[in-house]
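Here the complex is missing one protein chain, while the rest keep their positions.
Labels run A, B and C following the written order; every chain starts at residue 1.
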Amino acid sequence: MRAIAICAMTLVFSATSAFAQSWQPPADNQRCPSKWGAADQRGAANLMNSESVLQAARLIRTGEVIELGHVLSATMPLSAGRRFEIDTKRTTMNPQSNRRGSNEELVIAEIGQVGTQFDGFAHQTIGNSLYNCFKVDEVSSRTGFTKLGIQNVGALVTRGVLIDIAALKGVDMLADNYEITVQDLQQALAKENLTLQAGDAVIIHTGFGKLWEKDNARYSRGNPGIGVAAAEWLARQNPMLVGADTPPVEVNPNPDSQVSLPIHQIMLVVNGIHLLENLKLDELATKRVYAFAFIIEPLKIQGATGSTVAPIAIR
Amino acid sequence: MRAIAICAMTLVFSATSAFAQSWQPPADNQRCPSKWGAADQRGAANLMNSESVLQAARLIRTGEVIELGHVLSATMPLSAGRRFEIDTKRTTMNPQSNRRGSNEELVIAEIGQVGTQFDGFAHQTIGNSLYNCFKVDEVSSRTGFTKLGIQNVGALVTRGVLIDIAALKGVDMLADNYEITVQDLQQALAKENLTLQAGDAVIIHTGFGKLWEKDNARYSRGNPGIGVAAAEWLARQNPMLVGADTPPVEVNPNPDSQVSLPIHQIMLVVNGIHLLENLKLDELATKRVYAFAFIIEPLKIQGATGSTVAPIAIR
Amino acid sequence: MRAIAICAMTLVFSATSAFAQSWQPPADNQRCPSKWGAADQRGAANLMNSESVLQAARLIRTGEVIELGHVLSATMPLSAGRRFEIDTKRTTMNPQSNRRGSNEELVIAEIGQVGTQFDGFAHQTIGNSLYNCFKVDEVSSRTGFTKLGIQNVGALVTRGVLIDIAALKGVDMLADNYEITVQDLQQALAKENLTLQAGDAVIIHTGFGKLWEKDNARYSRGNPGIGVAAAEWLARQNPMLVGADTPPVEVNPNPDSQVSLPIHQIMLVVNGIHLLENLKLDELATKRVYAFAFIIEPLKIQGATGSTVAPIAIR
Partner (left out) sequence: MRAIAICAMTLVFSATSAFAQSWQPPADNQRCPSKWGAADQRGAANLMNSESVLQAARLIRTGEVIELGHVLSATMPLSAGRRFEIDTKRTTMNPQSNRRGSNEELVIAEIGQVGTQFDGFAHQTIGNSLYNCFKVDEVSSRTGFTKLGIQNVGALVTRGVLIDIAALKGVDMLADNYEITVQDLQQALAKENLTLQAGDAVIIHTGFGKLWEKDNARYSRGNPGIGVAAAEWLARQNPMLVGADTPPVEVNPNPDSQVSLPIHQIMLVVNGIHLLENLKLDELATKRVYAFAFIIEPLKIQGATGSTVAPIAIR
């Protein structure tokens, strides 16, 4: 008995030490076609339906709206290579007698990937392959993607669940590179008296959003968040989207330096679950609003990889 | 002597009747401070509160979500001097073992003033003066407005009311330059068994949206809509916003060629009521959804004059 | 035996004549390394030296400067997918006592590929391979090319030679799809009493530039120019660049529909000879200036594929 037990332990150990070091994305034939069919472009947004809407609406009891989006400004933190620029045009004065002047502005931005921001499925790949195994070189053009564009998503109305890991740990803010575990998620949900349901908008509070426009350098350098194990557990709960108050939702950099943002692949590419980044969660967390009507209206940009958004919680 | 006097009177009268044809914007001291106070930047959005939200929520009975926003694409109709450009970036392949590729796009657009679009108060002036008499030359900069920016608005959740003038007239689409009258609005509301309330999102269906991407030239050339009288009546009903399935909500060009888009001034500058343009209303009208929960999440762009949006109706 | 051999020869011949219809780009090992060495990024610009400058300077006899560049404006013809946009900024008035106001404009353009325009070697490929067999996927980034960027070129000062094919044919403008032949080039040069020399800037006048901003649709639809035979003959004369008063210098579309702009590959990729497009040649042609000092100052844009330019001829 003892020898066997030791042997098993050894096996487990070596498996852990070998495989655990680097998550590997599944092969195309292991993940495609998607469970929503070979032509599907909507992934978990398919969980949006009249029932998810009614369930959300039933959570509206006080009429309080809580904004989850940051202001889009030139001084907000931006990932490398992205910009957010506004250029106010000269006022045009119309010649008619009512002296109507007209103002407008030009905006130059990776508008799909700045600020509080919703990731679509054209955003991330495993090699040349996107969600449902659409191929980048077949569906990309200079002016957008012919498949998986963000315009396919539409507004999402569903139950939102705040999982407050900072509160669970009794801190204002998780440590910069803290990897949220499955147990963390489960304990926080238990504390909040909630169970995840298919179609939920799962929102994770790390407290890191406090750095927004306060310490952009630190906010952008790395952040706490879910790792591979927590992401795979979450994906099995079948949420419509997973969001957080950090740039990438997931822990960054990943504790395993051999992989780059693997939760982006697990959610967007493998499971067709949207990510929602840079959320403003302070009010929600302070008020301990854990279940709420969640409403998000991504811009319907033809062929885009994502959309900046201004989602709300209503209770 | 007498003959001369009569002649003079006639001259005066005809002069008067000539001037009467042109609406004139009120002087600053007639419209400022706004009824919401001299510092107010939110105008009718002040009508948004927990009661308006609960009232809207009570209209959600089937859980059906109807999208009111058009897809943002390079082929949509655009007002002169505006653009909507997407440039897909080259795929970046991260060097790590999980072969994560990353896509994103640059968008160059008057993002506040294209597509289905929500007008803020920095957009329009009477001379140098904005809503609540903020002065353009004091609150404008090269990178946005320091007052009245669209980020002040936040999400709006309220009762939406569709006023279907096309249905009232028994046509698919009103004539290109038809001016909607007060009587039209009142008759359509009566037919729909509805009365306007303060804080409503008033949505006017002209049928003109059918031309979107079908006949952009005609869609952009001129359109039916409310005139001065209907706008002033509507403003007295105290709505949160007024929208339509046309570029400017109002009849364009105005039947009085001496004025340029006067309803823009009446709503945005004089009364602080937002406009919502280029709505997609076919589904709402076909399904005869006249009262509904209306939810709009304008982008929180610091200092901007407006926001492209993807609002929804829920019933 | 003999009959068989003849038969084989016939087969070979017919195969040749079939293939001959479509020019095929040479294999990498037939064109690399370039005659200027395996690391070379300058191609025929290597012909620029103090002797070419002095030779050009000796052609300056009257001090007359003739501009060869069109005005860059929003109404100029543009190839599909390109733009040229100017947005004038609001005037900034400095607060000091000298009341200094400042104006500037934002320009959004494929500035390397619009207007009168100079092509660099990162612009065109044969498959994945650029001039001197640099590989696109090794030298490209989201923000420019790490090899072959236009900043490597520098100003070019050399003898310019106008080859006036329109004059040779006695027409104002060659027919829209006329393919200029080797004989055309030779006859025009003979008529002008000139012989090409290594390092010349060869400028071909078709008359098509008369359509610029007069009939943009026709100007952009297709144009006369050199075909494969003339291009290969020209390349053997060892010019520094080849230009014309058309969008692509070469005949477009190519008479052989199986190939797409092959002269772009022959010049830029195979031979490292720059192209100079959309020249304004009316004045030069009218004044019969056939040999002149040619001076071009491409913008030194790091990593760019080309540069808009305003070259001059001086005589």
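In this text, a residue touches a chain if its C-beta (ideal position, glycine included) is under 8 Å from a C-beta of that chain, and two chains touch if they have at least 3 such contacts.
Every value quoted in this text rests on a predicted model; they were computed, and no experiment measured them.
The chain not displayed here makes contact, within the full complex, with A, B, C. The chain that is not drawn here is touched, among residues C:A39, C:V107 or C:A190, by C:V107.
Here one chain is not drawn; of C:R31, C:H123 or C:H205, the residue touching it is C:H123. Although one chain is hidden here, its contacts on chain B can still be listed: residues 81, 87-91, 106, 108, 142-143.
Where chain C meets the chain that is not shown, the touching residues are 22-25, 48-54, 57, 60, 62-65, 67, 69-74, 82, 85-88, 91, 94-113, 115, 122-128, 136, 140-145, 151, 154-155, 157, 257-262, 264-265, 293, 295-306, 308-312, 314. Taking the whole complex into account, chain A touches the unshown chain at residues 83, 85, 89-90, 92, 108, 140-142.
In this text, only the chains that are shown with their structure count from here on.
In the contact between chain B and chain C, the residue numbers used by both copies make up over half of all numbers at that interface. The distance from the centre of chain B to the centre of chain C, with each centre set as the mean of the Cα atoms, comes to 49 Å. Each of the following residues of chain A touches two or more other chains: 87-88, 91, 106, 108, 142-143.
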